[in-house]
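Sharing a structure with you now.
Omission of a single protein chain aside, the complex is shown with its protein chains in their original locations.
Now for chain A:
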Amino acid sequence: MSTLALEVEDLVMHFGPVRAVDGVTLRIRQGSVVALVGESGSGKSTVGRCIVRLLEPTGGTVRLADADVTHLTRRQLRPHRRNVSIVFQDPAGSLDPRLSVGDIVGEPLRLMHRKNISTKVAESLRRVGLRPEVAQRSPHELSGGQRQRVSIARALISEPRLLVADEPTSALDVSVQASVLNLLADLQRDLGFACLFITHDLSAVEYLADEVAVMYLGQLVEQGPRSRIFGAPAHPYTQALLSAAPVPDPAEQRARKPVLLGDDLPSAIDPPSGCRFHTRCPVAVDTCRTVIPEPRVIGEGGHQVACHLVDDNGTGPDVRTGEGVAR
């Protein structure tokens, strides 16, 4: 068995004319956490849905723990289901209101014809910080944070190798968000599953992710170790994302100058030629408009960037300061 929990090769997902995902390559080692970051319309959730095979990709391959699941039928997928689980953003919408919490959490095991389900349900609930009695309740009796804990309990009951968490805390209040993020971090450390954490919020993943991959309009523009992405972001879009998120400190925030990209996000039906970011990039040159930049390794830990303006040593512009920097 390889050391990879997930291997996505040149993934393509088109919905009619909409090119939601257009060539994404991503690997997650056993037990490590990769954050997939992007704004609305970047295709990040579609990548997640292809990985758990809620969608059948248009092209490319998805391998879960060495097994190619890209085009398996529902029946063929069944033995692979226990290897991967997903948690969605809106726990109210993803929990069946007609079932009890216990039925919801135990469902994956029932589909695998396991025994002693109620014991496992109680154990799984306890693990996410809920009392076992919650099993008798109905999801609508719970708060948003508790419901998200129920989703996590269900996702982890089959002991998957990979958890796809799609904006699991975006619908929650700040104080609740903190407790769910802490819970995910604890569970990941204790149980050792690999995790693809999909989010629009870079700050939420900083203390959770080992690696970060940044997506823009269906493609990855940069990926690498967390410390590199936060400390030495190479792609102008990553730099802009980091500069735009306001920090909760008035003195620091007012001293910053966010990079403004303009409001017009291009359409995924007719994405820009060359580098897809060139229409909003503050430092784009002629080459960017015509030639598609290939991802290249520019530094330690497999730090990759797809940008013409960054050289092989990682030297390139920093749109936050307006200067060129060496990495």
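Following the convention adopted for this analysis, a residue touches a chain if its C-beta (ideal position, glycine included) is under 8 Å from a C-beta of that chain, and two chains touch if they have at least 3 such contacts; residues count from 1.
The working rule: contacts and distances are computed from a predicted model.
Peer 1: One chain is missing here; what is its name in UniProt, given the choices "Cation/acetate symporter ActP", "Tetratricopeptide repeat-like domain-containing protein", "ABC transporter ATP-binding protein" or "NADH-quinone oxidoreductase subunit K"?
Peer 2: Hidden chain identified via UniProt as "ABC transporter ATP-binding protein".
Peer 1: Out of A:L77, A:L265, A:V283 or A:V325, which residue would touch the omitted chain in the full complex?
Peer 2: Result: among the candidates, A:L265 touches the missing chain.
Peer 1: Out of A:L55, A:A178, A:V283 or A:V325, point to the residue that touches the absent chain in the complete complex.
Peer 2: Only one of A:L55, A:A178, A:V283 or A:V325 touches the chain omitted from view, namely A:A178.
Peer 1: Touching the hidden chain in the complete assembly: which of A:L202, A:L217 or A:C288 does that?
Peer 2: For the chain that is not drawn, the touching residue is A:L202.
Peer 1: Which of A:A245, A:I269 or A:V291 sits in contact with the chain that's absent?
Peer 2: A:A245
Peer 1: In the full complex, which residues of chain A touch the absent chain?
Peer 2: 39-40, 143, 145, 173-175, 177-179, 181-182, 185, 200-204, 206-207, 226-227, 230, 240-254, 258-265
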